[in-house]
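To start, I am sharing the structure in question, which I have written as structure tokens.
Here the complex is missing one protein chain, while the rest keep their positions.
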Amino acid sequence: MTRPRSAFVTVYAPPEGRGYRPSPHTLRNKLARALWGIVRPLLFRPTPKAMHGWRRMLLRLFGARIAPDAVVHPSVRIWAPWNLEMGPHACLSPYVDCYCVDRVTLGANATVSQYAFLCTATHDPDEPDMPLVTAPITIGPDAWVAADAFIAPGVTVGAGAVVGARSSVFRDVAPRMVTAGNPARVIRMRSDAAFVESVEEAS
Amino acid sequence: MTRPRSAFVTVYAPPEGRGYRPSPHTLRNKLARALWGIVRPLLFRPTPKAMHGWRRMLLRLFGARIAPDAVVHPSVRIWAPWNLEMGPHACLSPYVDCYCVDRVTLGANATVSQYAFLCTATHDPDEPDMPLVTAPITIGPDAWVAADAFIAPGVTVGAGAVVGARSSVFRDVAPRMVTAGNPARVIRMRSDAAFVESVEEAS
Partner (left out) sequence: MTRPRSAFVTVYAPPEGRGYRPSPHTLRNKLARALWGIVRPLLFRPTPKAMHGWRRMLLRLFGARIAPDAVVHPSVRIWAPWNLEMGPHACLSPYVDCYCVDRVTLGANATVSQYAFLCTATHDPDEPDMPLVTAPITIGPDAWVAADAFIAPGVTVGAGAVVGARSSVFRDVAPRMVTAGNPARVIRMRSDAAFVESVEEAS
């Protein structure tokens, strides 16, 4: 299994200190994440699905704001619970990656389906040292982010909007709109029936 | 880590009883899935790759119809084995999510590659309470669903068709067609050579 080292790697010798800008996270942030990194695999991940109250309690201990009847499944990944806020009946489904380097807010009844990826952090590729760039994500009330969708940093999904399965959203989605594709495009408006009843009930 | 509760979440107070329509699954369905949820992590997931016969036996105990030489890798997720049917030489590759809330049928020699997601359930976003909607998925004989592809509820992938890696399929794919992209589009026809030999051998 020995091979000659390719020229590709060795001819390029970056100078000392070349590379990414150091992590901007505070020591407190790193310690809190290290503690969460111990608590999550031991006390959160192995819990039965029905123990929603226990998981809400753990998330609140780490600073999350979670309405009493919000749902977070055991397999959900949450980078920093203190950046997560969930309204009544909001739901993070199995295997969602809530990469909340910046704040993630789910409105009432907002649903994020399995494998969806809420990504609040990126790097600026136009700077030589690729600094970390973060921006909050907001999923509006009654909105639905369907299975294996991707939400980019800074995106707001409007109230009642639907992000279709597997779509990748890089711009805000207006309320009640339905999007699909990669990159996601608006394909139609959600029906009046759903919207009107929702508004009437809420008023 | 304390922050003021945002207006976004608290101003929207859904009335009592607002939310999703309750799960339509029967008690028998729920009990069977609970049992499978115990059996899978203990007896199915940790098995060596070569123990295909053992995993077929477990799936059959839970009602699956599996041809003797079909292959299901240990890391495959199967929501309800009794909704799965696999023909001779059919294959579910590592990390496939076979989300068979409705029936999933794989024809002879059908191959589903790693990370693919066979998704038989969605919600109707045009109804206020977002009822569950399911529809069967059929992967025809000799068809190939390539890596990390997504198959939406109700889709039939025709005999000998190819769903390209990472594509997302929301409509039926005609036999022998090759699709790619998100949303997936037909890009060409599979070669005659593959098709003709297949037909001749089968006849």
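The first chain written gets the first letter, and so on, giving A and B; residue counts start at 1 in each chain.
Operating definition for what follows: a contact is a pair of C-beta atoms (placed from the backbone, for glycine too) under 8 Å apart; a residue touches a chain by one contact, two chains touch by 3 or more.
Note that the structure is a prediction, hence the values are computed from the model and not measured.
> What residue numbers in chain B mark contact with the hidden partner chain?
32, 62-63, 65, 67, 82, 85-89, 105, 107-109, 111, 114-115, 138, 141, 144, 146-148, 162, 165-168, 178, 180-182, 190-191, 193-194, 197-198, 201-202
> State which residues belonging to chain A touch the missing partner chain.
The list for chain A reads 1-3, 5-6, 8-10, 12-15, 18-20, 97, 117, 119, 122-123, 125-128, 130, 150, 152, 168, 170, 182-183.
Operating definition for what follows: only the chains that are shown with their structure count from here on.
> If you average the Cα atoms of chain A and of chain B to get two centres, how far apart are those centres in Å?
24
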